[in-house]
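Below is one structure. I have some questions about it.
Here the complex is missing a single protein chain, while all its other protein chains stay put.
Let's look at subunit A:
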Amino acid sequence: MHVPDGFINATVSIGAGVVAAGGVAVCLRKARGEVDERLVPMAGLAAAFIFAVQMLNFPVGAGTSGHLMGGTLAALLVGPYVGALAVTVVLIVQALLFADGGLTALGVNVLNVGLITAFAGYGLFVLLVRLLPKNKAVVIVAGGVAAGVSVPLAALAFVAEYAIGATTSVPLATVAAAMGGVHLAIGVGEGLITAATLAAVLAARPDLVHGARHLRASTRRTSSPLTAEG
């Protein structure tokens, strides 16, 4: 869903850039609460993994594809602030090195694909795990659902930007219906990839999943330091 240059006018692009820069600044301040020396390589890996999986477009219906956005996945692996920064790095690398995502649209893309998917998805995940039993299966399913929902939310953010800053005059309801519809489908893929990745990391190293910390807190005293439990 990388917005190219030209779709959104200069005023709204700059506005989105200011909002995105503010969000990134907050993330930079808060990131130290989530990443210590030990977790730096893990956070780097999360960014590299999101980059790689964003290359893997999957088909959604005839003649259309989608790919992972990854904000929710990154947030669940390394925390929402670090996760949002990880996707932001991916978006900057894509725009500068691969001409993917417009340069003037960078703020729009960081806002939609980075910040919104990370924080909306993480917020929804936290809500779900509070309401549901504490176990790994819930983390996996809630993570998948939250990630899936984050995609149409990002699409709606684009619709909002189009509403106030379009360079073309397609009726808004038409844009909203089309963007919402296709991104509901892409969200299914996002949810599946997120759930599968969470399941894999939880199986190998549950202690490296930020979104599973609440599972650790209750078992820390009883579990042996030598076994990673499950």
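Assume a residue touches a chain if its C-beta (ideal position, glycine included) is under 8 Å from a C-beta of that chain, and two chains touch if they have at least 3 such contacts; residues count from 1.
Simple rule for what comes next: contacts and distances are computed from a predicted model.
**Q** UniProt protein name for the omitted subunit, picking from "Dihydroxyacetone kinase subunit DhaL", "Carbon starvation protein CstA", "PDGLE domain-containing protein" or "Exo-alpha-sialidase"?
**A** According to UniProt, the chain not displayed is called "PDGLE domain-containing protein".
**Q** Touch as defined at the start, partner being the missing chain; which of A:Leu85, A:Ile116, A:Ala142 or A:Leu215 qualifies?
**A** Going through A:Leu85, A:Ile116, A:Ala142 or A:Leu215 one by one, A:Leu85 is the residue touching the chain not shown.
**Q** Check each of A:Val60, A:Leu73, A:Leu111 or A:Ala195 against the chain that is not shown and name the one that touches it.
**A** A:Val60
**Q** Write down which of A:Ala43, A:Val129 or A:Leu215 is the residue touching the left-out chain.
**A** Answer from the full complex: A:Ala43 touches the omitted chain.
**Q** Among A:Ala52, A:Leu132, A:Ala163 or A:Ala196, exactly one should touch the missing chain; which is it?
**A** With A:Ala52, A:Leu132, A:Ala163 or A:Ala196 as choices, the missing chain is touched by A:Ala52.
**Q** In the whole complex, not just what's shown, which of A:Val12, A:Ala31, A:Leu76 or A:Val129 touches the removed chain?
**A** Reading the full complex, the residue touching the unseen chain is A:Ala31.
**Q** Which parts of subunit A face the unshown chain closely enough to count as touching?
**A** These residues touch the chain not displayed: 1-7, 28-49, 51-53, 55-60, 63-67, 82, 85-86, 89-90, 92-100, 102-103, 155, 158, 166-168, 170, 174-175, 178-179, 182-183, 185-186, 204-205, 207-208, 225-226, 228.
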